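Removed from the display is one protein chain of the complex; every other protein chain stays in position.
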Amino acid sequence: MSLAEFETIIEVPFYDLDPMNVVWHGNYVKYTEIARCALLEKIGYSYDEMRVDGIMYPVAKMEMKFIKSAVFGQKLCVKTIVEELEPGLNIKYIIKDAGTGETLFKAKTMQICVEFSTGKSIYEAPEKLKKGLECLKNS
Amino acid sequence: MSLAEFETIIEVPFYDLDPMNVVWHGNYVKYTEIARCALLEKIGYSYDEMRVDGIMYPVAKMEMKFIKSAVFGQKLCVKTIVEELEPGLNIKYIIKDAGTGETLFKAKTMQICVEFSTGKSIYEAPEKLKKGLECLKNS
Amino acid sequence: MSLAEFETIIEVPFYDLDPMNVVWHGNYVKYTEIARCALLEKIGYSYDEMRVDGIMYPVAKMEMKFIKSAVFGQKLCVKTIVEELEPGLNIKYIIKDAGTGETLFKAKTMQICVEFSTGKSIYEAPEKLKKGLECLKNS
Partner (left out) sequence: MSLAEFETIIEVPFYDLDPMNVVWHGNYVKYTEIARCALLEKIGYSYDEMRVDGIMYPVAKMEMKFIKSAVFGQKLCVKTIVEELEPGLNIKYIIKDAGTGETLFKAKTMQICVEFSTGKSIYEAPEKLKKGLECLKNS
């Protein structure tokens, strides 16, 4: 059971294409980050606010599956599914064509909360993150 | 007097930032391309349709002025102003904060129409481009 | 037992850094591609030559582990280890500091050979790839 879910729409820009006229595989990392940041923005706890609180959330692991290539101008729906908050923040991503619903890409990231001043990992999620996700789930 | 004008909203993604915590200067080229493609999409003559017609429009010259740095999550309004259609397509770009209207960046591009099959430059603008811009201007 | 191994040196450019003053995690995908292309170049069967032979090798899966952040100007040694050729091309990557040997990053990619004209997957590796890797192994 997921802790929270969120959807973001992205339109494929021309500069993300490769010589096969499809999105270069490395650019999907950007799409997952846009969607993750939109989720954090939605719950009111963005990277900028984490910084003020003296923490950051670097990505420690990432897995990607490229199912079907996205093309220029295609509207993509990136669904983010928060699967775990502790000890790390685990998010799943599913990218579908925003119109047809066809699945193009899946990914998972694992992020670790790190204290700026000490560089130490923190295995308990910040209250603001927990509460924000709860609110989103119940909304 | 401009041939047509158009505005696009962009939100600064995290991955465009540099160690100064502002947008890395090279990323503004992407913002101008997004805005130019949105303009072409609006008038119904995108890069994909040009390709079908056997032409492309590579950028031959570009000038950029970096006035104030954009930051994470900032909503930018990119105004494209088509200044000339022949012999080349000259577009001016002004990026402002979408809220305050403060100017952050200005640029110009000059693009040349090239025939795919021969690689030759074409100095007369395609009818579809001319008509599309006229429609936009009169709308 | 690996089918072949190869090492490439990369120097971290300024534009790959993020606001934490370290390499943004998505940029490691580029480093793996540089190393993979250098390996293919070494064995004489680059993406350009595959294209002439009517095939391509899109990445179907990728896993990444971010162990320690790379910094500006750091010289990285990217080791590519070919683990499997059929049915897909599986490559492992280990990025170390070129001086100290400290491990910073690990990854795996799985690529599928696809015929351009039909879009069909090919599960037998092309002879040129097999022979090239054998030569490299025995060199």
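Assorted remarks:
Each chain gets a letter, A, B and C, in the order it is written, and its residues are counted from 1.
What we mean here is this: a contact is a pair of C-beta atoms (placed from the backbone, for glycine too) under 8 Å apart; a residue touches a chain by one contact, two chains touch by 3 or more.
Since we're looking at a predicted model, the values are computed, not measured.
Residue-wise, the contact with the chain that is not shown comes from B:Gly26, picked out of B:Gly26, B:Gly44 or B:Gly99.
The residue touching the chain not shown here, chosen from C:Pro13, C:Gly54 or C:Gly99, is C:Pro13. Although one chain is not drawn, its touching partners on chain C can still be listed: residues 13-15, 29-30, 33-34, 37, 41, 46-48, 72-73.
Across the interface with the omitted chain, chain A contributes residues 14-15, 17-19, 21, 24, 26, 72. By the touch criterion stated above, the residues of chain B touching the omitted chain are 20, 25-26, 29-30, 33, 56, 58-66, 69.
Everything below uses one rule, namely that only the chains that are shown with their structure count from here on.
Interchain contacts join each chain to each other chain, per the touch definition above.
When every pair of chains is scored by its C-beta contact pairs, the maximum goes to A-C. With every chain reduced to the mean of its CA atoms, the largest distance from chain C is reached by B. With centres defined as mean CA coordinates, chain B is found 28 Å away from chain A. Between chain B and chain C, the centres computed from C-alpha atoms are 34 Å apart. Multi-chain contact residues of chain C (touching two or more other chains) are listed as 20, 26.
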